[in-house]
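Input: a single structure, listed below in structure tokens.
Every protein chain but one is kept in place in this view of the complex.
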Amino acid sequence: MSIATSIQTSDKPLGRDDLAELVARDIAPGSFVNLGIGQPTLVSNYLKPEQNITLHTENGMLGMGPAAEGDEIDGDLINAGKIPVTELPGASYFHHADSFAIMRGGHLDICVLGAFQVSATGDLANWHTGAPDAIPAVGGAMDLATGAKDVFVMMTLLTREGASKIVEACTYPLTGVGCVTRVYTDKAVFLTGPDGVTVRETFGCTLEELQELVPVPLRSAAAVAG
Amino acid sequence: MSIATSIQTSDKPLGRDDLAELVARDIAPGSFVNLGIGQPTLVSNYLKPEQNITLHTENGMLGMGPAAEGDEIDGDLINAGKIPVTELPGASYFHHADSFAIMRGGHLDICVLGAFQVSATGDLANWHTGAPDAIPAVGGAMDLATGAKDVFVMMTLLTREGASKIVEACTYPLTGVGCVTRVYTDKAVFLTGPDGVTVRETFGCTLEELQELVPVPLRSAAAVAG
Amino acid sequence: MLTFVDSVNEAVSGIKDGSTVMIGGFGNAGQPFELIDALMDCGAKDLTVVNNNAGQGDQGLALLIKEGRVKKMICSFPRQSDSWHFDAKYHAGEIELELVPQGNLAERIRAAGAGIGGFFTPTGYGTMLAEGKETRIINGRGQVFETPIHADVALIKALKADGVGNLVYRKTARNFGPIMAAAAKHTVVQVSEIVPTGGLDPENIVTPGIYVNSIVKVA
Partner (left out) sequence: MLTFVDSVNEAVSGIKDGSTVMIGGFGNAGQPFELIDALMDCGAKDLTVVNNNAGQGDQGLALLIKEGRVKKMICSFPRQSDSWHFDAKYHAGEIELELVPQGNLAERIRAAGAGIGGFFTPTGYGTMLAEGKETRIINGRGQVFETPIHADVALIKALKADGVGNLVYRKTARNFGPIMAAAAKHTVVQVSEIVPTGGLDPENIVTPGIYVNSIVKVA
């Protein structure tokens, strides 16, 4: 399929906060969401009360509120990143198996994760560099990647060395196969799936410029829609 | 092994209540116990408070008390036989999967069940006559038979037709394989296991008389102990 | 999305012919009688029903079976002294029966909600209920492979719901409710009371609202 129109919605690349705001805006009202450790946590700052989003934390809670401050800090109330958080009205607590059953049973609408690499068909690599001396640590990444109805990735498009993190096939060890549905980057939003990669919008670059950076064929969402 | 001594602890066969009292006396203090529907339920009448036995009912409760009477009757508080029961201090409620996990995970010390037949090696048949037009109904019988640490059976030794219910191999459909550890009958208490059948005590008959009724080789517990 | 509806008829209106419907309850405890009556009224047929029993007397599930609306029952204990409607249909060859040991029934429903593809259990090994099923010996113990039971709809009864659909139950009426809520695509709950959000202690929630789709208060 040829590259047709490009939908440039910003004239410059998005910063981390702008990207978090965009992800937050894209979450459907009433969704149950798990935000991964790191950059995805920023998304919570931009969720609006009227969106009525319920946050899950895999260490045993639904209805998680913002980070705790001052007197609110309670060592028994933390998120998956081990940061003290708060409890919203309507919250519930459960043990680890019940908590992962929520995730693994397909009940979460969306999880948002960071990534080292995402393949054209939505394979995710986000837990292990594969370096021979690295101590592997996986946490809940594989459960999140496999269990949520939609897996959104947030990352910079390029590594520090300028290589695309969207790749033909992941070279880092996989977290999950064909699980990522959307990739939010500073330069563009990509939709991934069995049919490959579609660009929903670009930030500060044209689709042609984006294609030069990314080693897999890109389609425009506008062209697909057209 | 030859039949040596016979330990006759009663000069006549035991009635249902006497048998229930005997089973109750044999339950170790502090045990967690599930009493099956029918005759086994009688055992609860003879448990002494100082035995500190906790009763489990598979429809979601530990700490079940006696049958409810009068104003105590509450449609939301029933046992596995759908009889209204009561709640003792220290009781707890849980859902069906958690309740069967207690049983299936090997956490119950004893369950007491009725039976059509028990084989020499402890196979149990208690759920289905195998009649071609019978509607099969299994309930929790297979879980109880398989899950409890010890499975006690209570039954009359003989059918109405005079056939032994302790058999070489069950002719009725099985509930569980090699699961029964003890059989309490009106004429004797039998221990069953991989090595066959041992008679612990007889009621109103000698071991020799018992052997004439039962088509599998019987050993005396006294002989085994000796 | 969670909705609070005004009537049991509205609550079950989305149930289609051919659906798999889980119905909570053990004996009368936890049975959502009003929702079952509404299912009767709504006309959906060719149903596969998952319940511990197969109807009793001349009410609820028994009537649904009598009227020929149930194609298949998945249950542990169909035969009761007053299960005459099921008995008749069964003997007439007009209803299919999948008989499941009660613990396997509970665990298979739980597996569906928890995303488990199947599991091995000692229950039923060496019995006719394991015939045709995959078995293996694990740590010296014979075990049977059992698969999850998913449903399109669950009809359950709870004591109270709050504004986000969190549920608490009452005594042994809890039974199949929590696991069926998790196993069904769409869970309909009849409750005795609806309390404001924040009115249930977060430590004591039995079914989190994420598993609940429709709530109707029944007097």
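Letters A, B and C name the chains as they come in the text, with residue numbers starting at 1 for each one.
Convention: contacts are C-beta pairs under 8 Å (C-beta built on N, C-alpha and C of every residue); 3 or more make two chains touch, one makes a residue touch a chain.
It should be emphasised that the depicted structure is a prediction, and the values quoted were computed from it without experimental measurement.
Considering the intact complex, the chain excluded from display touches A, B, C.
Note on the undisplayed chain: of the listed residues C:Leu97, C:Ile116, C:Ile194 or C:Val218, the one touching it is C:Ile116. Touching residues on chain C toward the chain that is not drawn are 107, 111, 114-122, 136, 138-139, 141, 143, 147, 168-171, 201-204.
Listed by residue number, the positions of chain B touching the unshown chain are 30, 32, 54, 56, 62-63, 87, 89-94, 97, 100-108, 147. Mapped onto chain A, the footprint of the missing chain covers residues 57-61, 74-79, 82, 87, 93-97, 99-101, 103-104, 123, 128, 133-143, 146-147, 173-177.
The rule is short, and it goes like this: only the chains that are shown with their structure count from here on.
Here the chain at the heart of the structure, going by C-alpha means, is C.
Rounded to whole angstrom, the centroid-to-centroid distance between chain B and chain C, based on C-alpha atoms, equals 30 Å. Chain C has no residue in contact with two or more other chains.
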